[in-house]
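Take a look at the following structure, please.
Shown here: the complex without one of its protein chains, the others still in place.
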Amino acid sequence: MKTAPNIARVLGLPIATGITMCVVWHVAVTSGGVPQYLLPAPTEVARKLITSLPELLGHAAISGLEAVASFLLATALGFAGAVALVYAPLLREIFYPSIVGFQLIPKVALAPLFIVWLGTDSVSRIAFATFLSFFPVLISTMTGLQNADPNAVRLSRSLTASEWQTFVSVRIPFSLPYFFSATKVAATLAVTGIVVAEFITANAGLGFLILSSTPRMETLTIFAAILMLCFVGLLLYGAVSLLERAGRRWFKGA
Amino acid sequence: MTDAAGGFDAALSGGPDAAFIRVDDVAKTYDTGRTTIEAISNVSFQTAKGQFVAILGPSGCGKSTLLMMCAGLEPVTSGTITIAGQPMTGPRTSIGVMFQDSTLLPWKSVLENILFPIRILRRPRSEYIDRARALIEMVGLAGFEDKRPHELSGGMRQRVAICRALIYDPDILLMDEPFSALDAITRDEMNDALLDIWQRYTKTALFVTHSIREAVLLADRVLVMTDRPSTIIEDVPIPFVRPRTNEIAETVEFVRICSHLRGLIQHGHGRGQDKPGVAAIFQGNKVEAAR
Partner (left out) sequence: MSGTARKRLSRLLGARRVVAPLVFLLALFIVWETWLHYLPMSRAVIAPPSAIFATLVNGFPILMKHTLSTLIEIVQGFLLAAVVGIAIGALITISTWTRQAFYPNIVFFQLIPKVAVAPLFVLWLGVGTPSRVAFAVFMAFFAIAIATATGLENTKLETIRLCRSLTASHWQTFTKVRFPFAMPHIFAGLKVGMAMAMIGIIVGEFVTGQEGLGYVIMFASSAGESAPLYAALLLLAALGLALYSCVLLAELAVQRWYGAPFVSEGFA
């Protein structure tokens, strides 16, 4: 209502800004004589991305698959956990303080612990990324299940619906928007978790590629790998957003 | 004879203050990029100094738009607005505005909220504190000076908003459905309070409402607007003498005027639709809900 939502402007302006920044970066690097090992020009990065695409894709596939697995595990476990905690008061009272506590402490610090426990292969990385992205899903879904419109719940009760029927037809639909917005957070966190775990232990994957190129000062490789990782992250995020849109539409249509 | 009635006489006799607010052929079209909304097609009216004019119409018909243009907060698409002989170019301090929402600042006390315009206008605060206290007293909020807005009821908040609009003594008061978020009982109280305030501080007022009763109770004239693109279809004088109380609502004359206004709004003045009144109100609600 504030301003005319002009599509060309809304899309064009940020893209133009992005391109301008790349041009400034390019000019600064090429004319300023910045050494390539500190900051390569964007064109160099693009060339590197194309020339070593097969290698990058190989690493991306590893990181990407692990991130997807973690994401799926985290959302499934988060949702199931939320249902369990909402319906079992004793469980909730035991675990809820720890869950809130976990939200306040920096969970990334636990990455080495997962490696100590589960070894250095992908199981530990997936477990860590799942752990990282599980909490937002759990907490949001719990909030959603508990915040179902009380009048809708009352209506359902007055129709002598069973607890299960109320759950399926009232609470779940009301919690879906909360669940879906948390899945988007989880998507970003899953990739973050995999990257951090790969920093610590891995012999493949984009995080490994980035960190192992650092001592060799292969900045070009680092930039290309980061770019690749952005693609992976955005792909996952985009897929989840599409699913969310479909879910919301279903929610509204139902 | 009260000032308000004097203003009314001035309007009739065409004296110097007869066209204190002058709206000439004003139209407004919103351009949202995809579509254009013709909110107001052609509106002209004038108000004498000291007159209380209500603008009545279904929601979504462009009442707020018209008021915001009079306040200099929205540009007109065509036409001119002249206030006190000067063409409208932008906001000016001789105009006070009140909204449906009290728009109080939650972190300021009642007193500080009322003094907010003084701070913005960089006027000496000490000169206005007594006036602020007097206003608080008048609207019946004595003792609440240091309370925060969230500790007040909706009606009390609107009383504070009235005080805030009066503190810097503007000549004109523009009110956009100031009481329509209140419950019916509080609303009656606020109408009484406003009648009372009007008795003491006679200002020129435009008062937007979609309550027929409120319009007739408060105003010297009621301008009836139709659905979009809207114009003023009738200018109804309200003959009750001041000071008024809400007891006039019991009179036959009051009921007669109300039913006349209701007829005007419902029939949308023969716009060639089957049931234009219902359609207009329904459409208005939809617009309201969508925003």
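Labels for the chains are A and B, by order of writing; each one numbers its residues from 1.
The criterion applied here is as follows: a residue touches a chain if its C-beta (ideal position, glycine included) is under 8 Å from a C-beta of that chain, and two chains touch if they have at least 3 such contacts.
Only a predicted model underlies this, so the values are computations on that prediction, with no experimental measurement involved.
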| item | value |
| --- | --- |
| Selected residue (touches chain absent from view) among A:S31, A:S98 or A:T160 | A:S98 |
| Residue among B:A39, B:A54 or B:A71 that touches the chain left out of view | B:A71 |
| Selected from B:R131, B:R148, B:R242 or B:H267 as touching the chain missing from the view | B:R148 |
| Per the touch definition above, residue among A:V153, A:I226 or A:L243 touching the missing chain | A:I226 |
| Full-complex contact with the absent chain, from B:V26, B:I95 or B:I257 | B:I95 |
| Hidden partner interface residues of chain A, rising order | 1-3, 9-10, 13-14, 16-18, 37-38, 90, 93-98, 101, 104-106, 108-113, 115-117, 135-136, 139-140, 178, 181-182, 185, 188, 191-192, 195-196, 199-200, 206-207, 210-211, 213-214, 217, 219, 222-223, 225-226, 229-230, 233-234, 237 |
| Residues of chain B (touch criterion as defined above) contacting the omitted chain | 68, 71-73, 90-93, 95-97, 99-101, 103, 105-108, 116-117, 119-121, 148-150, 168 |
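Basically, only the chains that are shown with their structure count from here on.
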| item | value |
| --- | --- |
| Centre distance in Å when chain A and chain B are each reduced to the mean of their C-alpha atoms | 51 |
